[in-house]
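Moving on to chain A:
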Amino acid sequence: MQTQLADFIKDTPEGREADAILRTCVHCGFCTATCPTYQLLGDELDGPRGRIYLIKQVLEGGPVTERTRLHLDRCLTCRSCETTCPSGVKYHRLLDIGRQVVEENVPRGGLEALTRLALKEVLPRPWLFNPAVAVGKVLKPFLPSALGDKIPEAAGAPAKPRPTAVRQRKVLALAGCVQPGLAPNINAAAARVLDRLGIQMIEEEKAGCCGALRFHLNAQEAALDDMRRNIDAWWPHVEAGAEAILMTASGCGAHVKEYGLLLKDDPLYAAKAARIADLTQDAAELVMAQKDALLPLLAHRPAAGRKVAFHSPCTLQHGQKIRGVVEELLEAAGFTLTPVADSHLCCGSAGTYSILQPVLSKQLRDNKLSALTAGLPEVIATANIGCLTHLQSGLGSPSSRPSIAGVRHWIELLEDQLTAPETDSAAGTVA
Partner candidate 1 sequence: MSQAFEQQCRERILAASAGAPLLIQGGGSKAFYGRPVQGEILDTRSHRGVVAYEPTELVVTVKAGTPLAELEAVLAEKGQYLAFEPPHFGSEATVGGMVAAGLSGPRRAQAGAVRDFVLGVRLMDGQGQALNFGGQVMKNVAGYDVPRLMAGSLGQLGLLLEVSLKVLPRPVAEATLRLETSQAKALTLMNQWGGKPLPIVATAWEKTGEGESLTVRLAGARAAVQSAQAVLGGDVLERGAAAAFWDDLREQRLPFFPAAGSFGATGSAGGPALWRLSLPSTAPTLELPGPQLVEWGGAQRWLASDAQARHVREVVEKAGGHATLFRGTAEAREQAFHPLAAPLLAIHRRLRASFDPRGAFAAGRLYEGL
Partner candidate 2 sequence: MGDRLPDSPDFATDRAALLAGLGRILPASRLYGELEDLKPYECDGLTAYRNLPLAVALPETEAEVQSILKFCSANQVPVVPRGAATGLSGGAMPHHQGLLLSLAKFKKILKVNPVARTALVQPGVRNLAVSEAAAPYNLYYAPDPSSQIACTIGGNVSENSGGVHCLKYGLTVHNVLQVRGYTMEGEPVTIGSAGLDAAGLDLLAVMNGSEGMLTVITEVLVKLTPKPQVAKVVLAYFDSVTKAGNAVADVIAAGIIPAGLEMMDKAATHAVEPYVQAGYDLEAEAVLLCESDGTPEEVEEEIAAMRAVLEKSGATSLRVSANEAERLRFWAGRKAAFPAVGRITPDYLCMDGTIPRKNLAKMLLAIADMEKKYGLRCANVFHAGDGNLHPLIMYDANQPGELERATAFGAEILELSVALGGSITGEHGVGVEKITQMCAQFTPEELALFHGLKAAFDPAGLLNPGKAVPTPARCREYRQIRGEQA
């Protein structure tokens, strides 16, 4: 596509990157077909191609008001469009750049600014967030539903005991910001699975939020600080030979894998950031790499045959391009996967989207739950804490959908299988 970037940005690193991205787009419109918001709204301005055009307009010095910001705000950053795009347009980077320029030109006011500030400051800090959830639970009946819905009815299953064995093979794991409070068993389950595979999982306390939250709320400098802090916290372990940095939330994984790119212009951190990004693996990748060790452990487990609907988070399938891996692991563990229509579409969670765009988010969540429950699964599995709590909030109380046990991280399901009592493989039909 033809571009004529304006002077204010044309010669900056962002300007050059944006120009290169814009020029790969040929405006074919394939992306609109898999964009969740375009599919809901049918408006060019609410699809990737239209947003690219809006950003192009901004970067070319065109008019920019709340009208442009509205359509950029509506983007989930699910990156489904990137999976669809035959030309290889790096849409999410262009959006990051565009959003920042728009944010500077069209500052927010009033309640909107406050909400965003609160999200930026509270969510990434477990010491603030966990008590806030507790308070929120008490206040839930009095909160606007967009916020109230986000407060989980029941935090995930209670954490199982963590293994205590010290092993030679070690991986680092990110504890994350909201996950320990909402679903503490996820990382416990990961540690237990890895322990069975002969790997010790370490969580470095000094690491915190991966930075994605603030980055996508356009607090990009603050986000870079989050990232530098994590790098500093992890670096001694990396030097000590940690094999990988494990992510049990695909949202965090997608972001940490971009550390190298995002810090490439920071002379102090560029090299370390690239190394950290290289070492980062989603739990699916890490466990799949140990498949040879895993399969024998599952061989004598009861063939569960439980029907599972897997929701692949956008940050897993589009962001990290990890497709079919979790599905294969679940099937290896004896689960039966039910078919899910439009599995490429976002559930509407998308970080803070569910709070900032409640109407669209709810529509997407309800559509997603219809697709997930169509095959009558017993449980829904996913790979990201955001999707997990979002979908759980749509399921409502267990009494409203008694047939579904809830939404869980797939590693918890796998761990349940590993610890289920062994049976004689011939008998293999324990319910």
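Quick note on the criterion: contacts are C-beta pairs under 8 Å (C-beta built on N, C-alpha and C of every residue); 3 or more make two chains touch, one makes a residue touch a chain; residues count from 1.
On the choice of candidates, all candidates are chains of the complex that A comes from, given by their letters.
Predicted, not measured: the structure shown is a model, and the values here were computed from it.
Between chain A and the candidates 1 or 2, a touch occurs in this complex only for 2. Of all residues in chain A, those touching candidate 2 in their complex are 1-4, 23-34, 39, 41-45, 49-50, 53-54, 57, 62-65, 67-68, 84-89.
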